[in-house]
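See below for the structure under consideration.
The complex appears here without one of its protein chains, the remainder shown in place.
Residue numbering begins at 1 within each chain, and the chains themselves are lettered A and B in the order written.
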């Protein structure tokens, strides 16, 4: 097994810092946060690796979209997170490129009694694209601009609030959040 | 309602210092070590592990020392510590049939394969204070006899084989965990067993006793009580197979209960089940009686309105940490609440006085 390195070297400190970064990402939608310390196998980004190390464990079912379903990534997740892999419908977390995660209607949206029982999608982005969307809502003072892979899908997701999935967009060592509470407009 | 009050810090610091001194007691008396508590107060340690819901004898002994022997306070400390531990996973179900037995008795069959083993029990002691223990001295050594390594299968399996026992449906479903998801009603049997196993021994005992006295009677016999150690095995994700990660001491009780049949079930024996960390047979017997009483609905029995049949009542009140937390909070400042009560009473009395005067006029 050669996929066992690349976890946090200082588990307590790094996971606390990563948790704070993910918390900020969700509290401040659209604002980039640094997320370092993980060195997972490609194509998993360091930021997505750190999200997995911080949020995913034996008690959270994880769905790997085809873009990220490789033996190396499976082994890495088994060793570092121990998360059971599942289909999209049962997953608490899902990992993959936006296209590979389609159709997103499969994911858990929560229930009226328990809106928290919804999936969090970790969406891997290839590169830096110019912003195409304006976000507003809780955690955003006026508005913030971001690049989203699909405007209509996130508008539909917001329309179902308080139900809906939440997203973390990861690229290299950065992450930004798009909770279901954010209003999305095309630029 | 709560108000922030200031000015107590010095008093609190001094209270902590006095607590530490009081915990130590007379310094002329040698201090207790954690190892001494673990080895010589082992049944207290077992209770703290069972109700603290964390198997670690050293930690339980430390908690007892810190809590000055207040077991509920010690359980509180263990519950708080437990929440700081990352969870690596869940074990495979322990195989109690393969237990290395310390004690094993049946009240229903005299001759059981593997025999009746009394173990280190209080049952046949005379309950007379032993003043020899007040003086330190020689310890009686346990007797030895060659062991025959005869297997000791579960006694109820014998009845099972004859078809007289209600069948148990095997299930691979992931059981609910009340430490992760809030307990909701109706709670299924796995959840009820988890709640009872970590429930307060006194509460579960009293509930069980109430069923014996007729409040939800279930006619229980102790089919088998066994105490001993079991290996704990867990699937290791990075290996793809399971390994043993340790051993735990367990007390298990299976009751056989008379059941005359219902609209849905034939006449047969039914069972109650108790499984508890450590040597803790009173708790395991109590648990199996209460488990059986709570099963009235699935067996199509009558709801007699007995407390032990009321799952919501039993499960929401059996946890001594929840109970003591809510109970003890009422000693904390409620100055504003009480002010409003005081004002209300004064106003009512004033109004009553005024109407009396009016009536007199």
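By definition in this document, a contact is a pair of C-beta atoms (placed from the backbone, for glycine too) under 8 Å apart; a residue touches a chain by one contact, two chains touch by 3 or more.
The rule is simple: contacts and distances are computed from a predicted model.
J.: Per UniProt, what's the omitted chain called: "Phosphonate metabolism protein PhnG", "Spore germination protein KC", "Cobalt ABC transporter permease" or "ANTAR domain-containing protein"?
T.: "Phosphonate metabolism protein PhnG"
J.: Have a look at B:236, B:299 or B:323 and name the one touching the chain we're not showing.
T.: B:236
J.: Decide which residue listed in B:26, B:111, B:302 or B:358 touches the omitted chain of the complex.
T.: The single option touching the absent chain is B:111.
J.: Using the definition of touch stated at the top, determine which of B:145, B:263 or B:331 touches the missing chain.
T.: B:145
J.: For the chain that got dropped from the picture, name the residues of chain B it touches.
T.: 49-50, 53-56, 58-59, 82, 85-94, 96-97, 100-103, 110-111, 115-120, 142-149, 154, 156-157, 168-179, 189-191, 193-194, 197-198, 228, 231-232, 234-236, 238-248, 250, 252, 254, 271, 273, 275, 277
J.: Even though one chain is hidden, which residues of chain A still touch it in the full complex?
T.: Looking at chain A, the ones touching the missing chain are residues 1, 4-5, 7, 11, 79-80.
In this text, only the chains that are shown with their structure count from here on.
J.: Please work out the Cα centroid separation of chain A and chain B, and write it as a whole number of Å.
T.: Computed value for the inter-centroid distance: 41 Å.
J.: Can you check the complex and tell me which residues of chain B touch chain A?
T.: 86-90, 180, 237-238
J.: Using the touch definition from the top, list the residues of chain A that touch chain B in their complex.
T.: 1, 4, 57-59, 75, 78-79, 82
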